[in-house]
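Here the complex is missing a single protein chain, while all its other protein chains stay put.
Naming follows writing order (A, B and C), and every chain is counted from residue 1.
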């Protein structure tokens, strides 16, 4: 296929992934326009982009989800392409179609692949047809009524998972155990799914309670070349949200890795997949694996694959979208060392992980060998209620998993986010947990092994002492204290530099 | 050999390498003690170490070079080992011996290897004996008088390089071209060498004017295993000081790489080398290479090798010193992608690179994919006249050299060091230069291709406008301006967080 | 000079006195000698009775946050005391976390009858009106933030006395939303 030059990209996202995309564009010499909400005019992704256009009010439905407006801005500003990031419009096939119809490039797969993989029942059928093992279950034609589902459930046995055909992110999902009322669960799931997706269709899967969530990254180009970039283990999840991800999986051996990789490529080929995507599997203790779903976009946890394979996935996305062929074959790819990612979320582990909003009074991130930070905020920025709680990702890479865990512990210790509550104490507890350290965490890890966790911040006396000293210094400076004052010029908006030292010098 | 447990390390260095060592120790679970001068009590390397001990006055001869005192402190504080970093006492064989005599582990090679490689004439003889090609020259027995050197010079022809047997860092070195007076040059070099090293012995080398400086990293353990970790290209030098280093060398092909690697291992074996070391070569346009010297310590530019090979060299140093065997064989090693390092020095490119001292009012470093920062200073720290001018190293790693160059350009653009002059504008000019970009820089690059460079900071009007706005904000805050004031609490020592925003929200 | 802070453990008072180049800090009935080794922007390096203490501090208005060494962050509010005396009042920990006091200043009364916002967020739906009698578990208000939906339910059968919010309102954690009384 002919290449389509990309010179200007509209970034239809926010936060760390928008910053990540802008950086990749900078490296490729591509101009960037950030489409931002009114709440994000001064946000980091707006600051790092070449230009910024306000597309609507703070709520996502008025800005980041306004496909029509985004396309209009992209055309007006002379963009060639739109990068949707993850979330928002990234897996909306109608948006992908509209982008292409407007003569722009959608940086992602074709709408047909998004649509197929978005319909969980259809995706299951397609995978079965392609010889990809799926979790035992029942989807029928994808629009089964309660009666058929109840009969299928009897055949499958319990525990069961009711899932929404249009589902995602845990909504419209119900666990049914032996003692539960299946009929009631079906009605509740259908209601929730209808409300969340405008689509009440359901299907059933056997609940694999204590499995590993292992996913394979794939890259495919227009020419039909498709490679897999090995696995990520994302078993550490809280309410179906990943918290800590790593590559390689501590559970996968060479045989499992190869079988899963080949299966993922088969899955991608089966839907004519182009660009970056992820095939998610549930893996049992017996190393059997079953297709869960395919994410037709870049994923939050893509950096662990980048660090172990040395491939820049966001740049690869853009190059593929520009019609370039993959510059490597499967045999060229290998992994090196171990990488771990921790998601720093603005949520309060002392209050059932409720979102925490407000100004980030201070954000300091670690650096040094093998430490990467993909941040969406800096000191002075706002964590607003309108968007999700991911503030930054800390990623480490080291020779092996124990070294990576140790590096991550130090990196988390060196991370300071003041002003909003974050899950940092929780992440540190996950890293310290023997089950995690043993590489034995399954999707049950958070609910089972971490169940008893409570933050322990100890005696606040040192904190109070420090605050009082700092407040005293401030007062002394304001009063022009002769020792502190240095001409009274220290009380200024740039006083980060107001170093002060006694003795020794 | 038996392993010798290392639980506590005295770091006998300062700045970024001391921070780097402390980090490696943290990762290995080894306690650290920073031996600091009075000037460095609050410096970053003092802050990151587990403990800090003041060993003397600011001048290095009264602190970082006081071997006796350092050993005493190490013993008093229960250390098992001393890490000398680079510079200071790292290549002092008497210190290495004294450390071992005190029952401590010197993290580096044996004194005999340091001593041999420290005597440049003896090292040349040893290399010749081992079949390692050396730069054509004349060292005699290493204590030749002027008459013999003049006769040897006549045989060698011009241009020539007079070098000090005890030399290093360019001191006691003289270039002699056709028109120069050899006798006068010899006398000057001898005087300088006597003054600098207390040793006036000289030898001669043919001057290879337009060569590449390519060096091979080696690692060897007690058992006799020795591997090479491929090359670094450090051709970009100013007055024999490296500024920009990279791996792999854009000049080396697979054949040269392999021949140089094998030669470096031969050189290391010839002197019974243990631990990390670097064999430096001059490589001509015809891909002939000649031994220059061996650096018997960790080098400033070690990160580019770490990023391309995935091996942590400082951790490897410590493990080897603890008697562990290398956990990999030569066949396990390979390089991936390209890495570049830029040294951020406190020196003023507008004033002939004179050292610049003072408080760092602001230090901000880049982050993100493939960017590593090894810094020895932060906001509020001092760049003092007592030590060398290296403040921090920016290292990038990417798929290939053009991508690494682009990543470095962006990383340098994202680096802010305010308060002292730095070589950042110069580094940016090096990165932008067609010769460098073409991978064609030789040791003549700086003096030839960069000769005409002058910083161009353009019209300062935007800068003045920004400063005035900032000073105005400060004054408004001080006066309790109702819009700015927020209760007048913003003029405080922690006002980094005093965000302010108009409109939109 | 006295400083007063409110945190998870209640109100605490700290006195700081300058003595030459040292500081004497009075806290929890004990005196500590503090030397400031370095203060650069948000970073403070202290020696407290000879023990090194590294901290990062940040403030906005009365809000204070601090991270000690490699530890976790802690939040406080600086509060005014009526006098310059060191009155130390320890209050019972609130259910909500330190530093997340409601914007309106005082925490809402944590009575069984008061249903308060469980997080900062926006009111997505109000399901009741004054005078309604609701059963235990009935949804009263739906609160939304950061893609998370939270249903606030009646703790028991009750009469809705007052509804203090409407759809679209932006509320801070702890804000009173619905007032119930025994039905």
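Rule of thumb we're sticking to: a contact is a pair of C-beta atoms (placed from the backbone, for glycine too) under 8 Å apart; a residue touches a chain by one contact, two chains touch by 3 or more.
Computed from a predicted model, the values in this text were never measured in an experiment.
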Absent chain's touching partners (shown only) are A, B
Just one of B:359, B:372, B:407 or B:433 touches the chain that is missing; which is it? B:359
Check each of B:133, B:323 or B:414 against the chain that is not shown and name the one that touches it. B:414
Going by the contact rule already stated, which one of A:7, A:47 or A:171 would touch the omitted chain in the full complex? A:47
List the chain B residues touching the unshown chain? 346-348, 350-352, 354-359, 361-362, 364, 385-389, 410, 413-414, 416-419, 421-422, 424-425, 428, 455, 457, 460-473, 475-476, 483, 495-503
Kindly note down the residues of chain A that lie in touch with the hidden chain. 41-42, 47, 378-381, 486-487, 489-490, 492-499
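As a convention for this text, only the chains that are shown with their structure count from here on.
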Just grab the chain with the largest centre-to-centre distance to chain B, centres being mean Cα coordinates. C
Could you work out how far the Cα centre of chain B sits from that of chain C, in whole Å? 49
Using mean C-alpha positions as chain centres, tell me how far chain A is from chain B in Å, no decimals. 38
Two-or-more-chain contact residues of chain C, please, as numbers and ranges. 37-42, 57-60
Taking each residue of chain B in turn, which ones touch at least two of the other chains? 41-42, 379-381, 492-499
